[in-house]
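Let me begin by handing over the structure; questions about it come next.
Every protein chain except one is present and positioned as in the full complex.
So, subunit A:
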Amino acid sequence: MTRTLPSLARYAALLVAAVLTLGPVWWTFTTSLRPAAESFSLPPSLFPLDPDFSSYVAVFEQIRVPLLVLNSGLVTAVIAVGQMLTAAMAGYVFARMEFRGKNALFAIVLSTMMVPAQVTIVPVFMLIRGMGLSDTLLALIIPAIPTAFGTFLMRQYFLGLPLDLGEAAALDGASPWRTFFSIYAPLALPGMAIVGVLAFNFHWNEFFRPLIFMISEQNYTLPLGLVTLQGNLGTGSISVVLAGVVLSMIPAVVVFLFGQRYLREGLTAGASK
């Protein structure tokens, strides 16, 4: 068969790319299971034959892991739920209701997607200070709940739902509230899941805003904690820092496994429609 050789090359290329993609993560995991004293030694460990969990214990001693997880979890969860609700509400109005100025309002919301956070960060910082919220978790939460991208996604989602369901309900005398809450909101749950998973992924990993807003260590989120863990140790032990990195990855991996489909749909939806 003449096709065999090119397809071999194809698999070889894909395999190399897969090893390069997963390799660093695998190395992180196996090195975190090495005794701290051996963390620098080469060749790198490929298989955790004799796992040593002392680095994980050390992480808990050096940084306040439960507090960091609690802070990150709280911030991420409130933002995710807040975005799901507000995006669904605004998206529904933009998709399903007619009123004067609707297109202009929607255009304003859309255009804010293109403004980089760094351009507005200084005035937002001052607003937060003015509201007396600096160095509180609310400083991260409140500005992140209104979501232009989420609103856009939910509008697209509602546009894809059948129109006649709502019309039939209205003919039967259902109020706009009932039409929304008993017909469209339940149907929109998969779309809201997309918004929620995207928000989770982004804000669990967020670094720039927490770095600016959080001053006291008791308000640090996990990415900030990891960077300080690395700073505290200098080059003392890689294993301990990498154990921290692995711990921080666990929720991301869980979301990846369960929310993969939603994440993928959310990330590509902006591009295809």
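The working rule: contacts are C-beta pairs under 8 Å (C-beta built on N, C-alpha and C of every residue); 3 or more make two chains touch, one makes a residue touch a chain; residues count from 1.
The working rule: contacts and distances are computed from a predicted model.
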Chain not displayed: protein name in its UniProt record ("Tryptophan synthase alpha chain", "YdbS-like PH domain-containing protein", "Indolepyruvate oxidoreductase subunit IorA" or "Sugar ABC transporter permease"): "Sugar ABC transporter permease"
Touch criterion as defined above, residue of A:74, A:127 or A:187 at the omitted chain: A:127
Touch list for subunit A against the chain that is not drawn: 7, 10-11, 13-14, 17-18, 20-22, 24-25, 27-28, 40, 42-44, 85-87, 89-90, 92-93, 97, 99, 105, 108-109, 112, 114-127, 142-143, 145-148, 151, 170, 175-177, 180, 201, 204-208, 211-212, 222-224, 226-227, 230, 238, 241-242, 245, 248-249, 252-253, 255-256, 260, 263-264, 267-268, 270-272
